[in-house]
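Below is one structure, written out as structure tokens; the observations come after it.
Yeah, one chain of the complex is gone here, protein chain that is, but the others are all in their spots.
Chain IDs A, B and C follow the sequence of writing; residue 1 opens each chain.
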């Protein structure tokens, strides 16, 4: 490991202030360690929280309780600002690879906590991009939020999926600002959110529909939090619905996100960056299942039967495979992330294609690993609160994570490979589908 | 369909009383219909109960409530005596194929109800065997129980699996009877049980350990029902623990079940007959998932995407496969069941081998079907009480059903195929394993 | 069940001795035996040929040689007329289940021989239908061919697939007959064929294109046999191309087969009946691989390693599954075959859907079984002429058998399930596709 990797001045992931920018280590390919110094620092900080997270995982799953205290402690320790640049007060983790490793560690203890934390860490990455490359009002907004995230004071959720057949819409308020109305579902980390980044449509004169992402503070008039979701798994992720009733949003708090039907692949970069680190969560779920199982089998007095030895070997091979595949997709995005000189569509596709390949594999293999672990450990796992039963429920969330469902992933990948024209922006694509088929 | 199949005198499955015994129809191979007249009658009776079962499935799953009222109504309608011979007052269903079809229908509505009902229907089959072929005291006991089952007054559960490291044991009471002590777990249908058939060991002078199955009435002194199991799925199956504290059992109420380590394959016949109809339950789970999914996709306005069409076709093929495979194993056992002239070990193996092949397939394909259905329907299923989420949890019970776990099934099948010596009696086999490896 | 199956003049010794007409036995579900007396007779006759077929399998595979001598001997023993009705001199096998069992036995010895024999046996079934239900000239033609098949003098191949982009067409000869031109590929059993049933199109005034199946004698002027196909597997199946250059065909020798784009599901019955028995071939391939492997492992001195025991058990389960599934599909078609009172589209779909489900499964499982066998036996199999290497090549033909490719099977099954309109007649469907996509 080169010594400059651990130099004291290296808390800063951004190259600007550092005359000798840190060169990340070669990623080990198995998500076993961070490649950047800030990433390693984040792992060290998180390690202190893992015992509590692990201890609360079962009860929170049973009750569907969000681990608010853990997130409060995250705020105190800077975890909520882990991906905020150092010069704005954050830990400066900029590598998605390292974010995924951190989420893997958390998910080994509790997948729900990792899923909620992902929302914040991912937001730090994308707001940093806005801060570096946005228009002046956007930069100011991003800076304000990022600084608050670093202080543990801002918690920023994404709200993408419309509830039912209703479309969440922005309309001009007549005074240069906007009014937001609609309802979003599956908003993770919502119980402690201070802000929501909301996917919204704005129909324009002429028939075009523009896409926006207004950032709405929790105390905005007209915003209400609707309880009620009780998940099959990921039950402690604080996943709720949010309703908007003519919520006022200043023009400067609205990010442009293209238009419906534009078929612009430039959007893919941000969508890949926002979601790819979630692969670490499912790697953590599979790792936890594997570790539990190996421990259980190794402690038995009787020799492991033939099928258990075969399954244990297959579990090991699949876990290695899923981590290697996730790692490759993460490193690829990390490499492309700063290459803004590239054609933006090309850059987007070159991020998204390996990510989608990895997502298909991670979703499948993580579920297979957990399932084989259940088989190996046996009937004792078939209890609602058994750790493997929780993992069996949690792991199934993977296929539903953004940006693409399995069916959309197949459409995307096959279109890429066969050279077919297609709208790859999933927000735009959904907006063009009948409400019952979104 | 030959007319004698539906002749009025055909309520009687036993050949003895019938000068022109009914010849069952060729099984359709897809578990779509019963092959015997009593089987068809059972389906007709059950059809009246399905709406209630379906309506209660969700709430009972959520709350872990046993559908006691449904079982009371089953008793009134003769369902609890469906496999009791007609001359003892039952419906006379003797074909395991038809029992499986009945369980499939119930499991489409609620798998937990089907699992509990299986315990009773399976008991009717095995007690009928005792009634026909047992020693006089056993015949008397069996007749008494069977008549009570036909009246809906007896509900007889099996209690096989020891709790923890404790072994359930019989010891002589010094007066010609026995005393039973120990604790059993995973006793299905226990809330309404009137009797329990308990797997117990009796260590003998000389080191041999005999295996017995005492039949113990619920109100026996020393018997207590221990609540507490909360399953990942099959939550309404009334699965509880039963503890025995020196429960007195008359000698005539104890069935001999060989000895530990005897390596007798004669036991396989009874073990196969007791469990094979459960294949119908998992066929029903897969069928319910498939039907829900096809309905959901067909109602969408948008054209089904490529992946959904592919998965729907694979679901259809797998469901057909699992039903055909289960059907073949059931018909095979029905054919061998009356062939008592055969070598008993050979008969046992020829029942068990196809059953285990089918069990491997049914467990795998049922889980794959449900999983693919979840993928096709999408994120809306990822809710604790969604029907597909329930099926996703229920289906996973399959691998843990008697007699063999996956690992034991692999050991059994490979030993059969390769000509290796092995104790195939799972009750005996478990008794010889270290307590932490049972 | 056609009445001649149980007619006293049956060639079947069992039937002759039995004053009560035989009722087919319940199919065992594992393709282990025939269910009809003529089927059992066929198995007995074939048993005498198996040693030679087995001995020649390797050399014929290596050299791509058709086993002409075996087929000559088949002719002498009535095997080439096995599916010809007894009153026309044949063995009177009418059950596709039994045809499949016979093909399984042959395929265990050599899959190529079974594939070629299937062409003849299948033709006997379909010509019998024409003889029973066709228009008078067709009946006469069918009777003539069937009687010759029974004598071993007629060998009738199907010729379905057009070579390259050329379409095989019939045009009127101006004198009430037809002229046939085009080229067919993949005509199995061609080296000894006396007649070819050719799929041909006839464009009509008005734009409609009719489909016909002219039956063309080998010595017809303009017909030539084009050598050259060298298959990956099935190398001894005598698969060749046939070219037609204005071959004259009398009107009475042309069977009507509907029109392109008619979307008639009535055609499905004949297409299912023609092809379903091929499932037995792939069951035989898998069985041969399994038997070789079990024998090899059982003869080793060392204990089988864990993976081998697991794979052997999985092989056993999969082989059972594929045979049970094939059996169910065959029995279903045998049950529906005589039900001409049904709606013809409904009857066609009810035959085809289970068949396609079974085809998906059989193709997949047979390949998996062979592949696992190769893994278990090890590197010694990786030799061009090793029996398992031959099976590895042979088994891959399954996915390409009529009527549907995997992709067409997915389209068919998903359309059936989802209620989508589609042309299910694969001959018609292919005719409407661009030449490069057939």
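Following the convention adopted for this analysis, a contact is a pair of C-beta atoms (placed from the backbone, for glycine too) under 8 Å apart; a residue touches a chain by one contact, two chains touch by 3 or more.
Since this is a predicted model, take the numbers as computed values, not measurements.
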| item | value |
| --- | --- |
| Touch with the omitted chain, as defined above, among B:113, B:259, B:293 or B:310 | B:310 |
| Residue among C:136, C:221 or C:379 that touches the chain left out of view | C:379 |
| Residue touching the undisplayed chain, where the options are A:354, A:387 or A:403 | A:354 |
| Of A:217, A:304 or A:435, the residue in touch with the unshown chain | A:304 |
| Missing-partner contacts on chain A, residue numbers | 23-24, 26-30, 294, 297-298, 304, 308-310, 312-314, 316-321, 323-325, 327-329, 331-332, 335, 353-354, 356-358, 360-361, 409-414, 416-419 |
| Residues of chain C (touch criterion as defined above) contacting the omitted chain | 161, 186, 229-235, 299-302, 305-308, 367, 371, 374-376, 378-379, 381-386, 389, 392-393, 396-397, 399-400, 405-411, 414, 433-434, 436-437 |
| Residues from chain B at the interface with the omitted partner, ascending | 305-307, 309-311, 313 |
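Assume only the chains that are shown with their structure count from here on.
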| item | value |
| --- | --- |
| Chain of greatest Cα-centre distance to chain B | A |
| CA centroid of chain A to CA centroid of chain C, Å | 53 |
| Gap in Å, rounded to a whole number, between the CA centres of chain B and chain A | 44 |
| Multi-partner residues of chain C (at least 2 other chains) | 309-310, 313 |
